[in-house]
Each structure stands twice: as C-alpha cells, then as structure tokens.
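Note that one protein chain is taken out, while the other chains of the complex remain in position.
Chains: A and B, in written order; residue numbering restarts at 1 for each.
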Amino acid sequence: MTVEPHKFEINTHGNNHVLNITEQVNTCIQSGAIRNGIVTVSVIGSTAGITTTEFEPGLATHDLQHAFEGIAPENGDYLHEETWHDDNGHSHVRASLLGPSITIPLINAELQLGTWQQIVLIDFDTRKRDRRIIVQVVGG
Amino acid sequence: MTVEPHKFEINTHGNNHVLNITEQVNTCIQSGAIRNGIVTVSVIGSTAGITTTEFEPGLATHDLQHAFEGIAPENGDYLHEETWHDDNGHSHVRASLLGPSITIPLINAELQLGTWQQIVLIDFDTRKRDRRIIVQVVGG
Partner (left out) sequence: MTVEPHKFEINTHGNNHVLNITEQVNTCIQSGAIRNGIVTVSVIGSTAGITTTEFEPGLATHDLQHAFEGIAPENGDYLHEETWHDDNGHSHVRASLLGPSITIPLINAELQLGTWQQIVLIDFDTRKRDRRIIVQVVGG
C-alpha cells in the first residue's frame, strides 16, 4: 500500500468550459505502480469543479451551462462582487455546488467508469485560467 | 493496510428512483476484514448519482425529484437529445450535478453516518436500469 501523487496543468477558456480530463488522469495512473485502490481528482481554486458526464458536444457546450445559469445566473446579484469589485460571484456559487473533487475506484489499473462516463473539469471563472489538477492515487 | 473491492447490482425504475443502498454497502464491508479507513461508493454510468438523505417516503418519492425538476426540467431543451435523438438530457445534467460517488469514513467497522442518514442511489434515466455499484474499501 502506498500513495502516488500526480499533477498536471490544463488551460481553460473559463465561462463554463467543460474539459474532458479522463486521458490525463489515466496517464497519471499508468505512470505509477498502483493497480487497486482509489483515485481522488481535485482542482485547486474556488471557481472550478470536477464531476463526470458523457462528454459529447450537447452536454459539454450547452446543457450543463444552461442548468448552472438557472442555479446561479451570471447577471444575478452577488455580494461577493461588492466585496472584491469583480464579476465572478456566480462562478464561486456554481463551483461550491459542484464541488472541487471526485473519488473513483481503481480496479486492475482501470478507473471504474462507464463507457459514456468521462471525468470533466468545469471552469466557471469569467476569464481564461491555467488550472492545476491533483490526481492522488492510494492503494497497492 | 489493504484494498477490498466489492460490487453489487441493483434494479431501478429510473425516473428519479431513490434507492436506499445502505444495507448492501454494509454487507460488502462486513464481508471483508477492514475495520478502519474509508469507503467509496460509486455508480457506473452517467445518468445516476450517489448521495445521502433521510430515507423516508416524502423525500424519496417527491421532494428530491421536485428540486431536480427545477434544476433540469424533464421537458427542457437539451442539445444532448439532438445529438442522440433520445430523451434523457435532463438525466445527464442531474447526474453530473449530484456526482457519481461518495466517500464515507469507516471507524470500528461502522460507516460514520447519522441515524437518519442513509446512502442512496438516485437513478435519473428515463427507463429501468440494472445498475452496478462499486464499494471500494481502503484501510486496515
């Protein structure tokens, strides 16, 4: 039993950009020796989140964004924006609801995901960002 | 320290069916030897999710579904449905927001949950499904 910490960076467009990071996560896992355990994928920062979805253009470019617009509208009133005189109150709220990390079982070196289930980063910030993703593998 | 992978299958009605899977998860744990660590419960697929709730009929058959109907209405417009000519765009959006897995501490062979807090699978798909649940236990 051991811990293998991995990291990678990825550029986003912000503004609800949904990025499929499954391949990068798998590359991290395959560079290590752990074959069974759990994999925690976590994004640093409070305006992005991690989940899984079927990565196809409809969900990735419209449907998820539309739901988040209903939950926390871009042009809503946010006291956060009065605190900092910025424009990303909705980004923070969306990220907190989605959560910054996900934990997936690893069995025989395979992430336990469905065929149409990819790990995605959603960047809710209002500008381009360079995001750092931690892939923490615990097992043996 | 070791990893104990467990799996079980469960039939759902789809359509926001909320199933209490706490007993099945506990059966998995009790079939193994790990008494302290963490338990990751994860569903395969992108139209279902895992969380905890008080499992009673009001929440399970109405209240949770009502909130998800507000977040991603069944009869909303989803580009996902144009991609595949299907009808479960809302199912995907709801599942991504809820997330496919949950991680709960295990202490002295007991899941750290409240008396009125059960682990539930919510199946958002628009048809009956056979779901595979992974119960990954890491600890000693």
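By our rule, a residue touches a chain if its C-beta (ideal position, glycine included) is under 8 Å from a C-beta of that chain, and two chains touch if they have at least 3 such contacts.
Since the model is a prediction, treat every value here as computed from it, not as a measurement.
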Selected residue (touches chain absent from view) among B:Val25, B:Ile44 or B:Leu64: B:Leu64
Decide which residue listed in A:Ile21, A:Ala72 or A:Ile119 touches the omitted chain of the complex. A:Ala72
Name, in rising order, the residues on subunit A that touch the hidden chain in the full complex. 1-3, 5, 38, 40, 42, 44-46, 70-72, 76-84, 89, 92-93, 95-97, 99-101, 103, 134, 136, 138
Counting contacts across the full complex, list the positions on subunit B that touch the omitted chain. 1, 36-38, 51-54, 56-59, 61-64, 66-67, 70-71, 97-99, 102-107, 112-114, 116-117, 120, 138-140
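The definition used in the following text is that only the chains that are shown with their structure count from here on.
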Approximate Å spacing (C-alpha centroids) for the pair subunit A, subunit B: 19
